[in-house]
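Only one protein chain is missing from this complex, and each of the others stays in its spot.
Per-chain numbering from 1; labels A, B and C assigned in written order.
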Amino acid sequence: MKTWLDAWPVFRQLTGSDPLGRGHAARSKATEQVVSRTATADRVVKSVCPYCAVGCAQRVFVKDEQIVQIEGDPDSPISRGRLCPKGSASKQLVTSPSRVTTVKYRRPYATDWEDLDLDTAMEMIADRVLEAREKGWQDEDAGKRVNRTMGVASLGGATLDNEENYLMKKLYSALGAVQIENQARI
Amino acid sequence: MTVSSHGSGGADSSGPTGNEPAGDAPVTPGAGWHRAGGEDLTRPRRKRRKGGGGWGGGNREAAMVPEAEFSSYYGRQIIKTPTWKNPEVPIYFFLGGAAGTSSVIAALAEFTGRPKLARNAEYVAGAGALASVVLLIDDLGRPERFLHMLRVFKVTSPLSVGSYILSPFSALASAAAAFRLLDLKPVMGLGTKVLPFLPKIAGAIPLLRKSSAVGAAAFGGPMATYTAVLIANTAVPSWHAPYDELPFVFAGSAMAAGGGITMALTPVDEAGPSRRVALGGVALELAAMHKVENGHGVVSEPYHLGKAGKLMKAAKAATVGGAAITALLGRKRPGAVAGGVLLAAGSLLTRMGVFEAGMASAKDPKYTVIPQRERIAAREAARGATTDGTEGNDITSGEASTITR
Amino acid sequence: MAECHPVGFQWVSEAKAKGAKIIHIDPRFTRTSAIADLHVPIRMGTDIAFLGGLIKYVLDNDLYFKEYVVAYTNAAALVGEDFVDAEDLDGLFSGFDPETGQYDESSWQYEGAEQVAAAGQRSPGQPGYSGTFESTTEGSEEETGQADDPKRAAEQEATDDDPSVKAADRGQAAGSGGPTIPGKPKRDETLQHPRTVFQVLKRHFARYTPEMVAEVTGIEPAVFEQVAKWVTSNSNRERTTAWVYSVGWTQHSVGAQYIRTASILQTLLGNMGRPGGGIMALRGHASIQGSTDVPTLFNLLPGYLPMPHAAQHLSLADYVAASAGKAGFWGNMDAYMVSLLKAWFGDAAQPENDFGFDWLPKINGDHSSYRTIADMIAGKVHGYFLVGENPSVGHPNGKMNRFGLANLDWLVVRDLQMIESATFWKEGPEIESGEMAPETIGTEVFFMPAATHVEKEGTFTQTQRLLQWRHKAVEPPMDARSDLWFYFHLGRILRERLAGSTDPKDQALQNMTWDYPTIGETQDPDAAAVLREINGVGPDGRALSSYTEMKADGSTSGGCWIYTGVYADEVNQAARRKSHREQGSVASEWGWAWPANRRMLYNRASADPEGKPWSERKKYVWWDEESGRWTGEDVPDFEATKRPDYQPPEGAKAQDAISGVDPFIMQGDGKAWLYAPAGLTDGPLPTHYEPAESVVENALYGTQSNPTIERIAGPWNRENPSRSEVFPFQVTTYRLTEHHTAGGMSRTLPYLSELQPEFFVEVSPELAELRGLTNGEFATLVSARSAIEAKVLVTERIRPIKVGNGQIVHQIGMPYHWSYAGLSTGDNANDLLGIVLDANTHIQEDKVSTADIIPGRRPRGPELLEFVEGYRMRAGVKSGRVGINGRAPDEDPSKMEEAGA
Partner (left out) sequence: MTAVSSASPGLGKGSAGTGAENRLFGPLPDVQGEAGYGEDHPARVGFFTDTSVCIGCKACEVACKEWNTLPMDDSHGKRDAMGMSGMSYDNTGMLGANSWRHVAFIEQSRAVDLPMPTIGRPGDDRRDSGLPVNPISPQADGPLNAQTSVLNAEALSEFDPQTSQSGGDKQIRWLMSSDVCKHCTHAGCLDVCPTGALFRTEFGTVVVQGDICNGCGYCVPACPYGVIDKREDDGRVFKCTMCYDRLTDGLQPACATACPTQSIQFGDLDELQARADARLATLKGQGVESARLYGRDENDGVGGNSAFFLLLDEPEVYGLPPDPIVTTRDLPAMWKAAATGAAMIVGIIGSAFLGRRRS
């Protein structure tokens, strides 16, 4: 009886310390259980914002292998825990529903995309790389040894990791491709 | 590119090593800037006043009639437009008022030997109460949570207090109406099928009806006027400013409606009181409404302009017309019916007019800024007269009621 | 800065709170200007005139930092007799060849430089220089170096005059690290000799009076005076001034020279290498610095080593001889290069086979992306990878880029969202205008979903050269993979395919070290292992801790010498996260900055020649007599035990040739260069030229714009004629806080799209009145390339500029984030712009161009082409009609047309 009646805020108003029902008496069960998703996260991972070159440090909160929050890392001497609008939108960037997560393939002269599984795509790309490399291969150019191909070119964005840039430059050079470019020049 | 001539480190006490004397920093001219961008600047802009200042307070709204200048954020409204449904809520106000007064009429009719008047008034009160409840629940964003209205009792919330008026009133008024219905054979037959014990208590029905009617009448008055407090207790300029008069407008309008409807339904010989109630109501409503429409400066303006203005004119015409017919021909059936209908229509139109005026005053920042600026100016003047003015926009503490509106 | 680097801007606010003056020089009043003390509205494209005016002000009023300039710069060096200044040749420096549009630098040498050709040509710029001039933040001085073996030098000389080298853009033949100049120049410490760099500088900027600055830039003399007062009175022993620029500065036809002018000014004022001074480059991408340090750039190997040049570097010896600077740390180039080859080819790289030098491909010209796109249209390029880049929106002349993509055999796009460059064949503007149709576009397209920054681990290098390690938070969804995964497995598959091949050209791939450990069932290559390879390994198999440990005998390996130390003591230093509250303001234990975790370059200059700090207030690095070492708040940018009074013995090499008073240790002469005898392709000194598309006549010279501008001819790249009535307004492009470059990472997000939902242009009330434009309504902008529509935002923050001859120059501001894909869509601003390139860096001039603007929406479909063609005819420009997929109906686009098409 007591608990049932106690559940009714009016009763709490009459008997408690909040006669006008403005705060303590009006709280619902759900309000009592309010908790921050940063507290219930499984782990916090240290990262860096992918947008501009200031390099603001980010804390990434993960729960059940899903990203639940990305905010600034107060320890950073560069950003002191703060972020700009783009940095603050990082969670939406990584969890965007419009992200493409499966390989898409467009046949020459086709008017729409088709699906393709990842491994097949990798094999097809390898075939084409070798073919284009061969087609554009030059042992010499203007009488000088060049040992290169002009058939394959690449344009990287400047949000590539150093490790990715390194493997790309190493592989492309080994293939003989020289038309390797990056947004750093745009 | 940005250059920051950076004097990092502590302050310098050393004199200026620059190669020219440290000029005296200019005193920044006061506030008030000419708006540079924003709305369409291609219209030929007013020539800025020549001479040092050259700035005026915020942007100049092109107003039809020259009036107090005021600034705003690109002409955007400051407070939010109420989200209540139109016309459901004005109808709710009308029905509340009509039912409230009808319940009082019914109760008095029961004890002054006017059976037909009592019956009709009880039907009006019961129907009005039920319709009010339905309209209130329909206006909710989450109708299924209507019981939350009784979750707390907050004296600071007219809607909370209103819910605790509407609940008993609607219960008792519909009960009275129900007991009245049991006088009809078919209804009694149907009733006994559902409630077999009914015939046993048949004798007590009139007593039950009378007590329900009296119970309902107890809430009839508040039922009619709490809705005025409901809209006055908002930040909507045209509702809040006349908070002293609106309850009387609603009271008068309720009586006009209640009296009118019961007069129209009841044979003239028993409808005497309804006529008098109606006429009393009209008088009160017109008197109070006049103050609302003219007593509050710029904030009264919405009652004359646009849709609200049209509604208020129609309301006044119907109310005065109805009252005249009631007064002159009220004793004849056709007069009673015509008068009653007109009065009811006038009452509904008044509610819709007041509602519409409030909406209009919410949508235009003028009605929020100008009165508040006048209030600040009055306060500065008052304080200027007594003590030196202090900065900021605080209100003088002290008698709330003496604050000029 | 508040616009595109808001979180970095907190430090400007912090400085302002301590009393600093903030001056913002920009054609527009932006969110930075709102916090600045003074906004200087400048006519776009005239920064050199303004900066030159400041240099003249400094020189004329003796406000330069005398001790600093005499000791640490080449002000006292004597320039050769046969140098003739542009002031005397009506805008051309000596040595200009009109046919090739290039300079021969030999006439710019210091005096007494025997005519031994500067063996190798280095393209200009400081150690951090790369194609984009967006490298290290501190000043941009060139290096010197010299072939040590005369016989080899002579042989080199023969090749220098070889037309292929000359035509192939000498700048590309050199990597970075600056040009080699023969020997130490003669010096006149009194700076009185007429041919000292100091006097040459004074004469060069003599005409840049405040009046001339006002005439060219529109900046009133009073405003110029105010800037000059604040900057000069705040640059001395006690105080320093910092200059901050964003990428826009490099996107001019004189971009490299913009930064040179600022370097000269800052060097004269003694602000270089000192706390609160220098030039801060605010770069636009998370790892744009990293993308030039460990570059996917055609002219660079990791660590700014030049890409081997076909004509110059026939062997490793040539390569090392040609580029190894006599003095300065570039002297150890052989160690760096051999270590790189060992890192790439492991045991297969032995002294016998030149450590595999011959396996590397050679460059012999401009292979930058715009030249590649022109070749694509001509069908010469068959396969293209787009790795997180959206050229059809982000590059100028979007139409030309899309035509390029349409002529490929196959295209691989790796991105998070379906960007415009992947769907050009289906929804591109050319499909709507009928210039192209899916049925005629034969490009086979693979869209490979990428992993986001939290779904992979690795390092970004931010704009202060700081490497910060990111940990992996979650696995990428479904088929999404990191670019590391993609290239590792692509390489693995290719090596498997070519395992048995005997074809010599496959040796590089076969011998390449590619056995990185993989993690998890998706077999992600271990990024830490790659970083460790970049760091380099010593003979004992342990990670190197400094590039000074690198040997040229093949005993050490190292993927990028400037990054050596990031894995010192086998610890991933980039992953350090010591809170700033537990360390000083330099915060050296957060992440790792290259080189050697030094946070400010050339900080030896923060001490006077004797090694004492210039002032107590600006103390940073100084000589500690007892311990006999350099010490201070940062890692000293000097050999720790080299005494300030050290004088190099005769014939000393590499860093030993740097004296105790030479803070600029990457330079051959250890001095900051006020005058660049070699290395820049458009002049030893910056001088004012009008942009390629300008509405104003050059007030200084008959030469209207930079004579060395590189143009790419083709119907899709017509140029607006200068001072044309048909294109009477100047247009500049820029970014907004709320969006990210081409929009792939912002226009697909609701929370950013709603903040700036539609493509708009900012227009002054005067121009709005002139053209009848209404705030919030549509307007159409048209140029010789295309026509686009945008909503108009009328604002007084952008204003017309009154120039000398009374002409009013109307300026239009145009953010360039939009195109048809994503939530927030609009026309592509870059479709309006043409491509003309700065010869030093091959960077496009998209910060200033011309256009017309008229109210209303643009024509749709084929009428759009008629509409633009009409404008071309009225402006006297050749037709822009194209054949199938943008192929020119008649001309061969790849032929380089010197004269403006």
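As a working rule, a residue touches a chain if its C-beta (ideal position, glycine included) is under 8 Å from a C-beta of that chain, and two chains touch if they have at least 3 such contacts.
Note that the structure is a prediction, hence the values are computed from the model and not measured.
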List the neighbours, among the chains on screen, of the chain that has been left out. A, B, C
Which listed residue (C:H204, C:R797 or C:R858) would be found touching the missing chain in the intact complex? C:R797
Please identify which residue in A:V45, A:A89 or A:V103 touches the non-displayed chain. A:A89
With the missing chain put back, one of C:L601, C:V621 or C:L752 would touch it. Which one? C:L752
Residue among C:E87, C:D104, C:E220 or C:E697 that touches the chain left out of view: C:E220
So which bits of chain A touch the chain we can't see? 9, 16-31, 34-39, 69-72, 74, 79-89, 91-92
Touching the absent chain: which residues on chain C qualify? 2, 6-7, 9-10, 13-14, 16-22, 24, 29, 31-41, 219-220, 222-223, 225-226, 229-230, 233-234, 579, 581, 736-738, 750-758, 760, 775-776, 791, 793, 795-797, 799, 823-824
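Simple rule for what comes next: only the chains that are shown with their structure count from here on.
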Of the chain pairs A-C and A-B, which one is connected by the greater count of C-beta contacts? A-C
Euclidean distance of C-alpha centroids - chain B vs chain C, Å: 66
How many Å are there between the centre of chain A and the centre of chain C, using C-alpha atoms for each centre? 27
Quick check: what residues of chain B touch more than one other chain, meaning two or more? none
Chain B-touching residues of chain A, taken from the complex the two chains share: 8-10, 13, 20-22, 25-26
Which bits of chain A are touching chain C when the two form their complex? 45-57, 60, 62, 65-67, 70, 73-80, 82-90, 92-94, 96, 98-113, 116-118, 121-126, 128-132, 135-137, 139, 141-186
Quick one: in the complex, what on chain B touches chain A? 150-156
